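One protein chain omitted, others in place.
Chain IDs A and B follow the sequence of writing; residue 1 opens each chain.
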Amino acid sequence: MTAMSSVSIKTTIAAKPEFKFGKNKVSANNVNVFYGDKHALKDVTVNIPEKAVMAFIGPSGCGKSTFLRCLNRMNDTIPIAKVTGKVEIDNQDIYDKALDVVQLRARVGMVFQKPNPFPKSIYENIAYGPKIHGLAASKSDLNEIVEASLKKAGLWDEVKDRLSDSGTGLSGGQQQRLCIARAIAVSPEIILMDEPCSALDPIATARIEELIDELRENFTIVIVTHSMQQAARVSQRTAFFHLGVLVEEGTTDTIFTNPNDSRTQDYITGRFG
Amino acid sequence: MAFEVVADSLGAQAKDSSKTVANIAVRRRRETIFKICGLLATSFGLITLALLLIDLAAAGFPRLSWDFFTNFPSRRASQAGILSAWVGSLLVILTTASIGVPLGVGAGIYLEEYGRRNWLTSIIEINITNLAGVPSIVFGLLALGLFVYGLGTGRSIFTAGLTLALLILPIIVVATREAIRAVPAALREAAYGIGCTKWQVTRDHVLPASLPGILTGVIIGISRALGETAPLITIGALTFIAFLPDSPISSEFPFVSFSWLFDGFTVLPIQAFNWISRPGSDFHANAAAAGIVLLAITLGLNAIAIYARYKLRKKLQW
Partner (left out) sequence: MVSRISPAQMRSRRIRERMIETLLFLCAASSVLVTIGIVAVLLVESWGFFTHVPVATFLTDTMWTPLFDNPRYGILPLLSGTFLSTMVALCVAGPLGLTAAIYLSEFASPRIRETVKPVLELLSGVPTVVFGFFALLFVTPLLQATILPNLPGFNILSAGIVMGVMIIPYIASLSEDALRAVPQALRDGSLAMGATKFETAIKVVLPAAISGVAAAFVLGISRAVGETMVVAIAAGQQPNLTLDPTQPAATITAYIVQVALGDLPHGSIAYQTIFAAGLTLLLITLVFNIFGFWLRVRFREEY
């Protein structure tokens, strides 16, 4: 695993087969975000393809997490935040008054920077979402969902004998996979990941990255990361943010091997950030 | 590191979007109902306070006149007043403040600035927390057993003032500590830097900076002491007093006298309690009027303190 990270970025990418993108799942048009007087995000326009991993990279404070939080309207929870512009998922405006944010978030799951399992049992952590959304008709349904979600998150074998233990007692990497399983359990279409590995050690990080690669088959994944290697390893498309502006967006290959913008070039070659 | 790939049982629970929407409508309604309940529960206290004020005003307002403040209690409700009660309250509170404030502020300073982290300090801290939870009437029993009979201070203003001072001690200590804790370490370091001793740092820099916070606590403590009834009844405060304590100012040298400290007394809440306990609505009107006076003073003091505290919290962003 340590060997993997020492391989140069270019060879990692060269080894990947050509990726064929599906239709666009999310399209954002001229999105602006203000935190009080601060203009945090400026005129971001981008499309996110379905069943692929899209990475947002850029130096910290560049607006990548802010933009991610626009996609499931988590910015709503911050009283001073104001969002303008248009975000569509499957051609439906998610800021439309008719759309309930609860319905939106059931479709767009999220995994956070720091693992945040609920202080409940492992089982209850997973069962929480299906329960509130009424996804399970019976107890056995619920058991099935919990098992399937934990299996998908690659956690089942480690926890199947202690489902009633507290979720907060797991290791950091396990907690983060529990949070991913928790998100999967509501069967969302999109999963947003906000630097999901920044609080984890390299081994746990590698497991999460493998998991992301597997999840891509069923979900549209958007990941914010401060690690360029991670973006190169897991994503098919990459967008580079700088000072609240989307500088450049394209296939991960292009961004890392042949960027158009000099700022992107400077960032990926490590001249700032 | 291969992951076990599971057959997609999740895909099977295809989302029935119309069902989800109906489900959301129900959940949103539940949320709205709770919000209304929350608003009601939150305003319940306010509504009660308003009802209480209206009830008291309706019953007692007609009795409020100049005579009410200058008359002694009387057997005839219409002639009874609160002169001895408010004078008693004033003198008791004076005694309470003179004992309780230095003691409480001193203790607060010691615990924040001087106390080393050892078992003795922890015992004092735990003790103060515990003392704050002791029912006020138990302080009355302490005063009855120890001061009135043990030390022979009698059923006097001094005993009452001392008892209430001990009662509000935790309030003042906690307020002092909080206020001192809010003073930034940089201020202390600056003062130490120019060679101040610990007491000089405390007296000249820490205390002035924390004074508003301490005062707020003192006001709340005083207001609490003003409204306290039970401990004073326990030490045997008289309920019918038709005389005033000795005057604190005398015509002879040294022009001040402290003999009032050992006089019998009554206070506003006890006078009000006395009138409530009598059958007949005449005296109830008096009780209500005394209640209005008491409430005006305590709520006024509390309002000042609370307002000052909120202003302080806004301003004190060190």
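We adopt the following convention: a residue touches a chain if its C-beta (ideal position, glycine included) is under 8 Å from a C-beta of that chain, and two chains touch if they have at least 3 such contacts.
Nothing here was measured: the structure is a model prediction, and the numbers come from that model.
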item: Option from A:Pro49, A:Gly63, A:Gly129 or A:Gly244 whose C-beta touches the chain left out; value: A:Gly129
item: Sole contact to the chain not displayed, among A:Gly22, A:Pro119 or A:Pro202; value: A:Pro119
item: Contact with the hidden chain (one of B:Leu64, B:Leu94 or B:Ile124); value: B:Ile124
item: Residues belonging to subunit B that touch the chain removed from view; value: 27-28, 30-31, 34-35, 37-39, 41-42, 44-46, 48-49, 51-52, 55-56, 59, 102-107, 109-111, 114-115, 121, 123-124, 127-131, 133-142, 144-146, 149-150, 166, 169-170, 173, 197-199, 220, 223-224, 226-230, 233-236, 239, 269, 272-273, 276-277, 284, 287-288, 291, 294-295, 298-299, 301-303, 306-307, 310
item: Residues in subunit A touching the chain absent from view; value: 72, 74, 77, 79, 102-107, 109-110, 112, 114, 116-120, 128-129, 132-133, 179, 182-183, 186, 192
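As a convention for this text, only the chains that are shown with their structure count from here on.
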item: Inter-centroid spacing, subunit B versus subunit A (mean Cα positions, whole Å); value: 52
item: Contacting residues of subunit B [partner subunit A, same complex]; value: 1, 3-6, 8-11, 13, 15, 19-21, 23-24, 27-28
item: Interfacial residue positions of subunit A with respect to subunit B in the complex; value: 100, 102-103, 106, 132-135, 144-145, 148-149, 151-152, 154, 156-157, 184-185, 187, 206-207, 210-211, 214, 218
